[in-house]
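Yeah, one chain of the complex is gone here, protein chain that is, but the others are all in their spots.
The block that comes next holds subunit A.
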Amino acid sequence: MEIKHEMIDDVLVIRLMTDRVDAENSEILKSQYRRLAAQAPKVAMDLQELEFLDSTGLGVIVFCLRFSQENGGLLKLANLSTKVRMIFEITRAYRVFDIFDDLGTAVKSFAV
């Protein structure tokens, strides 16, 4: 799984360059997030490439959220595809995440 990251303003933007987060590759995201977000209180995750995630994949995104929260930070999600939005709706995961239509809005929301 390729993960790209950059700073936009003071927000760490993490881009998942994969169409799938599941039992096969979720550990990679977990370990990378630990490393990248440890010193970043504001994190926006760009899920534009993502088309599917199973329960393990969802569990890892939840892990990322909790990791940030426990370190006094925040994680917000952006650019969910139609299919991933539906998955979040089916699992009601939309209730626990802040989700934005685009990355710019997600980044700006940290300033509010």
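Heads up, the rule we're going with is that a residue touches a chain if its C-beta (ideal position, glycine included) is under 8 Å from a C-beta of that chain, and two chains touch if they have at least 3 such contacts; residues count from 1.
Criterion: contacts and distances are computed from a predicted model.
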Choices "Arginine-binding extracellular protein ArtP", "Response regulator receiver domain-containing protein", "F0F1 ATP synthase subunit A" or "Cation transporter" - which one is the UniProt name of the chain not shown: "Response regulator receiver domain-containing protein"
Contact partner of the left-out chain, one of A:A44, A:L58, A:A78 or A:L103: A:L58
Subunit A, residues in touch with the chain not shown (by the definition above): 20, 22-24, 52, 54-56, 58-59, 62, 66, 83, 86-87, 90-93, 95-96
